[in-house]
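So that we are looking at the same thing, I have put the structure below in structure tokens.
Missing here: one protein chain of the complex. Every other protein chain is in place.
Lettered A and B in written order, each chain numbered from 1.
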Amino acid sequence: MNRLIEERAFKFLMQISTLLIVGGLLSIVVVVLVKGAPSLTVQMLTETSNGGYYLGKGGGILNAIVGSLDLAGGATVLAIALSIPTAMYLNEYASRSRFAEFVRNSLDLLWSVPSIIYGVFAFILMVYVGLGTSLLGGIVALTMLELPIMIRAMDEVLRTVPQRLKEASYALGATKLETATRTVISQALPGLITAVLLALGRAMGDAASVLFTAGYTDNLPISLFQPVASLPLAVFFQLQTPFPVVQQRAYASGFILLVIILSLSVGSRLAAKRYGRYTVR
Amino acid sequence: MAGRKTNELIVRKIMFAVALLTALLAPLIALGLAQRSELILGTVSLRNLIFSGSWNPDEGEFGFAPFIAGTLWVSGLAMLLAIPPSLLMAIYLAEYAQKRMRNIIKPLVDVLAGTPSVVCGLWGVLLIVPFIRDYLAPLMGVSTTGYSVLAGGLVLSIMVCPIIVSITEEVIRAVPMEIREASLAVGATQWQTVKHVLVRRAFGGIIAAVILGFGRAFGETMAVLMVVGNVPTLPRSIFDPAYPIPALIANDYGEMLSIPSYESALMFASLLLIIVVFAFSFAAAFLLRGFRKRYGLEQAN
Partner (left out) sequence: MALIQEPEIQIEHLTVSYDNREVLSDITVNLPRNRVTAIVGPSGCGKTTLLKTLNRLIDVTDGASVSGRVLFDGKNILEKNVDVNDLRKRIGFIGQTPTPLPMSIYENIAYGPRVHGTNDKATLNTIVERCLRTAGLWDELSTRLLEPASKLSVGQQQRLCLGRALAVEPRVLLCDEPTSALDPISSKHIEDQLSVLKKDYTVVLVTHTLRQAKRLADYALFVYFGNLIEHGPADEFFNRPADPRTRAYLEGVFS
């Protein structure tokens, strides 16, 4: 009898825990939605924060939205350029070698680096080359942020490509490179896209790494070497002001950011499902 | 034929170089920080840096004790709050939940786990801080602004849960069916099977999940910064404000440009952070890899 009571008690605790955690996570979305929606206007999305926005006058956060897109977009492009060769090399040429182990271990470490440290390190590099806070600086920091995420995800995907697929290609006389670029990538494409979108979303949402690398500005991004605004920082700075109107806008900005990130996340999963049509199972 | 082969060779070398570059990034970061910390390590003793409580950058006093304490208080509390429900939820998803429920909850949690730090901080400011200030603290007979270790711990814990749940669920599910059947076949209940057999078998992986969660809790900056109060004193209770290291770095980055010793001190703080986080990461990876190798699993995330 004792053990049945124990079973029932723990089952109850487990259900409560699940409710708490899922509920807690959902409440984040709900709270931001509820508090943010009222201040959500078209202007927020179409105007920049020039002239008095932070004092309560009109304007929007277009500078931050575009800035984030530029920052995360640039970083993602750079990260893809570095990730695909790395992931492919790990899987096609060096699968079980000590080198692959070294690379994967190192990436595990990179994965755990707090995002603010990317900012600090990028800052060191920027000072070294004489670069001030800028779009470029932010991109460098975000690229480092995206790398471990993207490479790990791509690595996972490439690992699941069945050996027999590659063998079929080799059997026809294709080289490793040709097999990799034609067969493997095609099989892995949906997973690779998910990897990219995952990293992109992460980069768009990060504030700590762009804090002192990208700086902030009220203007739309014009040059790689000028500071640029970003959505997460827009939320943060608006929240700091003493004006309730502006604070409200912070909630709205947070809502916009959340919507963008969640859409990317959900969208990437759906895309992976839809475009996995040619994938052999 | 020769053309294809040389092509292949060149590309292969390039790919190797790129892979090497990405692999060198982590060590480079650590080295860079170490190098920039040399200045402060030359002026203030390591002992003082870590254990002294006097923080007076203008007068060259860089005692990091309050910040280290702040980090430990907030991260520790977050883990205390996050671990039990996360483990229970992971067990529930792995062993008890219906397939349909699992297929809804798991992706839901994975998606929500991507909520950006600032938004979590926003939630903390909107919900948690007022809750502590207006309900919880008065209940305990304490008066506080709400910006406290508790607020930081609560916000951090909800951010850390998904990673613990995800990995723990994976390692428990990975235990082969035969072992469950062996336990059930002698008449053990499901919970007895979980308690005595599954957890024991998945133990390494579960510890790794917790360690990874801890690492994440240590380094999380934005959300905590927004709710923890940022007062550089040693917290005496969870209702006191704190000033964790990442928050310090984030807030004072401006100083880095003007005072070299201050910059070096912050670089040292960063180095401390990275050392701890790397140590955690090593431990967790070691455990997870051993666990996966022993039970012949493919790495999944």
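Everything that follows uses one rule, which is that a residue touches a chain if its C-beta (ideal position, glycine included) is under 8 Å from a C-beta of that chain, and two chains touch if they have at least 3 such contacts.
Since the structure is predicted, the reported quantities are computational estimates derived from the model, not experimental observations.
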item: Touch with the omitted chain, as defined above, among B:A65, B:V197 or B:A283; value: B:V197
item: Given B:A65, B:A188 or B:L257, the one touching the chain that is not displayed; value: B:A188
item: Chain not shown, touching residues in subunit B; value: 99, 176-189, 192, 196-197, 200-201
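As a working rule, only the chains that are shown with their structure count from here on.
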item: Centre-of-Cα separation between subunit B and subunit A, whole angstrom; value: 17
item: Touching residues (chain side subunit B, partner subunit A) in the complex; value: 4-5, 7-8, 11-12, 14-16, 18-29, 32-33, 36, 84-86, 88-89, 91-93, 96-97, 105, 107-123, 125-127, 158, 161-162, 165, 189-192, 212, 215-216, 218-222, 226, 246, 249-250, 253-254, 256, 266-267, 270, 273-274, 277-278, 280-282, 285, 298-301
item: Subunit B-touching residues of subunit A, taken from the complex the two chains share; value: 3-4, 6-7, 10-11, 13-18, 20-22, 24-29, 31-32, 35, 82-83, 85-86, 88-90, 93-94, 99, 102-103, 105-121, 123-125, 144, 147, 151-153, 156, 159, 175-178, 198, 201-202, 204-208, 211-212, 232, 235-236, 239, 250-251, 254, 257-258, 261-262, 265-266, 269
